[in-house]
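Removed: one protein chain of the complex. Kept in place: all other protein chains.
This part shows chain A:
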């Protein structure tokens, strides 16, 4: 059954507005998605009815808030098919999750001379924490090269893997190119040499089915706000035995079992990694965004987005001066491009003048831009609420802009 886009659009109040006198066309979904009314209302309801601190209170509100909070954890567990709730840690977002792993797993298990493997298409948040760790531990960061199409060079990856590799940290879907990486195969190969694998799923969770048990990844991180959920919230999944072996991260609040001035004992997972009062309202509201996705089904969402991607790609490819960046065979609904002779910022501003919101710049992937020898790109990224008529307007606007320099 196909998706009724008009009905879906009616669930997103933000879409129904004008920008510079034109109806808003929101194509910056890889940066953040818009939120359905159910998420917004759940957030308001929490503050109106249930606001309370969780896990410790002896009163009704605290009990209610705790139950809803833990319901969300259960929903996340089901969403990525983890074995148990204890493997789900709420973080501030993808970046926070990666930093947590670098600071705890990294501190304990990465030693001098060990190697960490990432790819050329990583976001800065999957580069910098490892650089910092490598500097501290005198470990070595190695980078898997990519093809001109924006795909990992498999042989190069195999050559880089060795007994020294302790961790492979790899993006599932590239935010700048859209490329979907063969993470299941990467994980299997990495495990053969005894390395652990972290999957940065920030750009894939809203488009692709995620099954952490099937993938067999050791860690997986993502953000709620790219999943039609609240900002400032994310998830770190980790296998129980690894999370248990990792030292705690931040000290205080929920993460302790008992504190005396002589000695502190730490709580069980996941609480060991959730120090302080968490982002309770947003965690509770997040469940509504997962419900929204589950009701539609990832398969139907992906089918619709694939259709939009193919439609936009074929329309844009007709334009003289249009230069796509990233043409991998397997992509999420991201089109990154440049127009000959024009700076991406200028293109972005001209599209904004038509009410079309896109991202421009290096997308926090500067090494990737260097690989392609460009300063940045214009990026249009589609979500389930986008439709073909919006893409027609994008194509028409890009064609008009390209004409300035490509007559």
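What we mean here is this: contacts are C-beta pairs under 8 Å (C-beta built on N, C-alpha and C of every residue); 3 or more make two chains touch, one makes a residue touch a chain; residues count from 1.
Operating definition for what follows: contacts and distances are computed from a predicted model.
This complex has a chain not shown, and the name its UniProt record holds, of "Ferritin-like domain-containing protein", "Cysteine desulfuration protein SufE", "ABC transporter permease" or "4Fe-4S ferredoxin iron-sulfur binding domain protein", is "Cysteine desulfuration protein SufE". Of A:63, A:85 or A:346, it is A:346 that touches the chain left out of the display. Residues touching the missing chain, restricted to chain A, are 20-21, 342-343, 345-346, 349-350, 352-354, 361, 375, 404 (touch as defined at the top).
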